[in-house]
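One structure below.
With one protein chain withheld, the remaining protein chains of the complex are depicted in position.
Should a chain be cited, it is by its letter among A, B, C and D, assigned in written order, with residues numbered from 1 in that chain.
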Amino acid sequence: MLPATKALTAHRSQWAEVWRRLKQNRMAMAGLAVIGIIIFTALFAEVIAPYGYREQNLTRIADPPSREHLLGTDDLGRDILSRIIFGARVSLQVGFVAVSIALIAGGTLGALSGFYGGNIDNVVMRCMDVLLAIPSILLAIAIVSAFGGGLVNVMIAVGISNIPVYARIVKASVISIKEQEFIEAARAVGASDFRIITKHILPNSMAPIIVQGTLGVAIAILSAAGLSFIGLGIEPPTPEWGAMLSSGRHLIRRSPHVATFPGLAIVITIFALNLLGDGLRDALDPRLKQ
Amino acid sequence: MYKYILRRVLLLIPVMLGVSFVVFTIMFFTPGDPAKLLLGERAPESEVQALRTQMGLDDPFAIQYGRFLFNALRGDLGRSLVTRQPAALELVNRFPATLQLAAAGVLVAVLIGIPIGIVSATRQYSLFDTFSMIFALIGVSMPNFWQGIMMVLLFSIMLRVLPSSGYGTPAHLVMPALTIGTSSAATITRMTRSSMLEVIRQDYIRTARAKGLSERVVINRHALKNALIPIVTVVGLQFGYLLGGAVLTETIFSWPGVGRLMVDAIRQRDYPVVQGGVLLLALTFSIVNLFVDILYAYIDPRIKAQYK
Amino acid sequence: MSDILLEIKNLNVTYSTQEGVVQAVENLDLQLKRGESLGLVGETGAGKTTTALSIMQLVPAPPGRIETGEIWFDGEDLLKKRSEEMRRIRGNRISMIFQDPMTSLNPVLTVGFQITEAITLHQNLTAKQAEGQARDMLKLVGIPEGRVDDYPHEFSGGMRQRVGIAMALSCNPRLLIADEPTTALDVTIQAQVLDLMKRLREEFGTSLLLITHDLGVVAEVCDSVAIMYAGSVVEHSTTPRLFETPRHPYTRGLFNSIPSLDEEVPRLKPIKGLMPDPTNLPSGCRFHPRCPQAIDLCSTRSPAHTDLNPEHHVQCMIYEGLVPGPDEPDAGKAQEGE
Amino acid sequence: GGAETASEHPAKRNNAETLVVGMPGDPRSLDPHRTNDQPSSRVKKQIYDTLMYQTSDLTVTGDGLAESYEVISPTEFAFTLRQGVRFHNGEELTSEDVKFTFERMRELNAPAAFLVNALERVEIIDDYNFVMHLSFPFGPFITHLAHPATAILNKTAVLAAGENYGRNPVGTGPFSFVEWRAGDSLTLSRYDDYFRGPAASERIIFRIITEDTQRAIALETGEVDLIYDVGPNDYRDLAALEEIKGFQTSGLTTFYMGFNAQKKPFDDVRVRQAINLALDVEAATQVAFRGYATTAKGPLAPTVQFANTGLPGYGHDVERAKALLAEAGYPNGFSTSIWTNDNPVRVMYAEIFQEQLRAVGITAGIEIVEWAPYLDRTARGEHDMFMLGWVAVTGDADYGLYSLFHSEEFGDAGNRTFWSNDEVDRLLVEGKTNPDPAAREAAYLRAQEIIFEEAPWAFLAFRDELNATRDYVQGFEPHTAGHHILYQVYNN
């Protein structure tokens, strides 16, 4: 088989290069490993968690960590470790779905306004200015108030309130890529706008998007936790970390573990996502290359 | 320059219209009847209905929105459905606390973020770089309400050096400002670091070194000013974010800010306060950003030239 | 006082990168006489800038590192100086102009300030006097002194490069290093700037190390030329001699690659192949893979210095008598495969 | 003097003149005709007086603004006002103010107007004498005249302040209004001409501290002297401290889980009883309130007048519950949902019940609905089961039963179970209108028996009121309805 065969179709790219650079960043790899572990436990929560996330034991309320309950029990006598493990599922889901929503909507808008400029750009960007000017947590609260709480609505609310961030980033990178010669080169061989956007511009604007996305997952998880704190979160007994933390805050004096462990779970996850995001930023940005 | 500022100020108008429209629309579709909330659970249906009619809540969306706009343009945001006070007054009462907290938070973030960012950029990949980034990242990773509670445990209960909640004296400001400041600090550190790294690579820094300037002068005089633009941008954005985003911190520390008022107002369907509040926050945010843009011009003569 | 102003002996500079260690400068020897202008010519990546930065001791570290060598300037080894002492030399006795006038001035400071800064730093002048001197320098390079308070973006490329020259000459340095000062400029502007540099050099008596890849510029400005390839100087002579009788196969190849303005050549005769990978230099003579005269020996033994005469040095085994020389001066196959 | 304000109090304090009270909610308005929320009432209680006086244990005495009253007929009451009572603005209290107050209350459609909706008009005899005419006999009328919402306002002051009266209240109470920093604090100062004599403290600062834990910490660190509504978890911690005095008293609040009695399967009394039996309310209450509550056996807290304390309670009996369900045609249970708002205690109950119902085969989802739509939607009967509480603020059974169980009160008015029973309807009207206490008692006891049997609710708990003070605070006596009287309270 001719060597060109593979290359003709597979748009393998410098991801290998990025990965190589990322691998040399020990902090980022640590972050990635932590995220990997969390995703793994989330996927196999049923197998890993010692108890069910809703299993109550009303005689063992807020027990401190012990051999049966490694991280103790919560205000309903449920195993905190198990709830954290199941909660990873919810929190990560909220984070990723919310970012996806923001990214797809914001990305499309940003790409269009960056690519076509002019009036489309004006209209889109004014709309983004509007969304940006409204504090995102208030926007999320208002949306949840309007359409009700629950996992799906929380994800949508957090997603919507983050749209302008992605619209701006995508627009900025589309504009800078649009000006590059290879776009003109593609046009010179007859490529359509659609092809140019999808095959050339978007793949090349992935770097800042991925970085922002990684950090955005962290922000979304925190936002959802914040909504839970206000009481607008996800229905119980679904173990969402923010809700766990917030319901444990009343016990903070005598049974600090109830709020501390979910809090740590959030801190560790956000921390890892941030490490990874920073690492990706360095790895993806050739200018930062040493 | 003045023309530019004027144009930007005029541009605020459509943005504010948009903001009011978005908020009005969301609130319009939010279930919960303010008339009923106003009259209490026990009011007979007929009275509720009468009040609804009187408040114009049964009018079509366009008319309600039009009326709101018309009144808002005359500076009348209506009266709070909850307290019966003019919504504008309610907001104005709370605004100083919000500004104070946001400013203090940004100050904390800047005082932490910029020096750390600079030092870790000039010593990229050093131990200091690593540790300060970890430190900054921990700040951003902690949920505000959790951090707040932890700080209260430490400073109010164990050390007994700071009041646990409330508003008024500088001592009251310390913990709330630290809580929100540390979460912004990471962003600012990050931006400072990458912006400085970018600038340090520039030819003109090499030129400055080639003149024989000391490293300190090179960094402070030549690099920092150039690196400042993206930093100022994030500082502005953070300030805007803190204006309305400090809800949780305000709740933890019983801080009488607009954010908490807004959350209560949303939940109590206090439409005039919600609308007025979001407009106020959005306007402040936009003005801060305008301010940032003007600041650019003072930092960077190239930008100033564009505005001419 | 010797008439040699700058002498570099056996300089080795490396960069450690993720791809491996780049041997940017390798066993480089170079001499520059007082009042002389020396052209340092080579293709991209040959190590010209690194050499210049080594003299200034501005090689970015990490990743760069001056491994071994001596850089004698006015009787002192610069590499032995403490950083504080070196700072006092930089911008004062040695100064430097960089390639890209668009980026080498600080965009947020006025040009006046940027010139004055160097003057106040190195000379015992009051701020007023320094500013006066800055105005004089601007006038000297043909910029109206009224523009001291303008910012770089308000100048064209050529004017910015003149500002760079004014800044470099403001402390009347012994040695001026110019790293491709006109590469980014248009020919007509380049002509203006080169003209100015020639004039000022004569006026100030400054020695010049002019880095370029343009042999035309060298012919116009320099007294002598050093040709660099893969980190070392492969040929060094006075300009007329080198242009008339280039000896090193690489130097000859260079001349053959240039389309001529006044001769008609139907086809160019380029050097085959590419610059070697800097992390993986060929063994023996670094040029042997591209050399039309190369024999097996070239890939195993490094050529030594040969003085063809006191003014013409070359590093090639042809002149050590180990390798047969070219029958015809030019050979080299045109279209390179792969 | 009003120079010193809330902001100047130091972090640690034991200031004899100023009493600092930590309160969870921000008052909405100090105009009694605008709101009837607890935080406002707690402040109004200090600023205003009512015609009748109610002690902290809910005994109504003749010690109010009315020196005496006389029942002319079941619908006519003649009152004599105390003479020489002055409002904070210096004006003397007259019948005119009383008349004005009640008329305004009706006109403005005040949230608490229902308390006195039996009142037809106030007839002024002279400055100190007036007659109240009712449109129908109303048993709890005199009790209601002790409710802070019926406080007497000063006509001049109200008319002068107009819409802004809520921030410029003028009463006859022991404290006059000084300053209100929205969201932060509210300052009152001693009214020296108070008709009962000057109050014990010179100044009261109410601080709004919304978070339970933070309020407790503020008391512990001495930033405040007295806190209301201590969280159950915090109460345990505080009670353990020497320098803190805890006050655990029975309250008027009933917690319940209502069934939509017009919707299948809850239209079947057996299902409702089965659920009552299936729930281990005792255990759940223990968890939800950390023990600071009494398990409910009927709809009224024992502190409420005419509460039936003889009801046996359902107890926890899974087998019987299953049997009843089978009898009702649901041997394998069914699927349903529990609605609640985001009140943590209710959510906790819901979570526990969800698990306990599983044991009898009932699968219940939990749906958290925001307060405003929660009231709306439960009023429309969209729910299956819902968690709610009720405070019999007046301490009278009428308040505690009528709107919750009378069939005329479906929906918004209070009966969100849509359960109706003719006999109960009749008994509740009897209790409401019969001026004879003994007759009222008989009617209410019977009504409660029927309600217990018919089980439109799962009866959950009567919450204890938890308050705490620093040890140096003297004279604090919790008010059963939560409108604590601070007249006699001071820092020693």
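For the reader, a short list of remarks on this structure follows.
One rule holds for everything that comes next: contacts are C-beta pairs under 8 Å (C-beta built on N, C-alpha and C of every residue); 3 or more make two chains touch, one makes a residue touch a chain.
Throughout what follows, contacts and distances are computed from a predicted model.
Only one chain is not pictured, and the protein name UniProt records for it, out of "Dihydroxyacetone kinase subunit L", "propane 2-monooxygenase", "Peptide ABC transporter ATP-binding protein" or "Na(+)/H(+) antiporter subunit C", is "Peptide ABC transporter ATP-binding protein".
By the touch rule given at the top, the unshown chain touches A, C in the complete complex. Touch with the chain omitted from the figure is made, among B:Asn71, B:Ser126 or B:Gln306, by B:Gln306. Of the listed residues C:Leu5, C:Val218 or C:Cys298, the one in contact with the hidden chain in the full complex is C:Val218.
Here one chain is not drawn; of A:Gln24, A:Ser66, A:Asn122 or A:Gln180, the residue touching it is A:Gln180. Think of the hidden chain as still there; on chain C it touches residues 43-44, 156-159, 186-192, 194-195, 213-220, 239-240, 243-244, 253-262, 265, 267-272, 274-275, 334-338. Listed for chain A, the residues touching the missing chain in the whole complex are 2-14, 17, 180-182, 184-192, 195, 200, 203-204.
Here is the rule we go by: only the chains that are shown with their structure count from here on.
Here B is the chain whose Cα centre lies closest to the centre of all protein Cα atoms.
Of all chains, the one whose Cα centroid sits at the greatest distance from that of chain D is C. For the pairs B-D and A-D, the count of C-beta pairs in contact is higher at B-D.
With centres set at the average Cα position, the gap from chain C to chain D is 90 Å. With centres defined as mean CA coordinates, chain D is found 45 Å away from chain A.
Among the residues of chain B, those touching two or more other chains are numbered 31-32, 149, 251, 267. Residue positions of chain C touching 2 or more other chains: none.
Every residue of chain A that touches chain D in the complex is listed here, in rising order: 54, 56, 58, 61, 75-77, 145, 148-149, 231-232, 235-237, 247, 249-254.
Chain B makes touch with chain A in their complex at residues 14-15, 18-19, 21-23, 26-27, 29-32, 125, 130, 133-134, 137-138, 140-146, 149, 153, 186, 190, 194, 197-198, 201, 240-241, 243-245, 247-248, 251, 259, 262-263, 266-267, 274, 278, 281-283, 285-286.
Note for the complex: chain B touches chain C at residues 202-204, 206-214, 221-222, 225-226, 299-302, 305.
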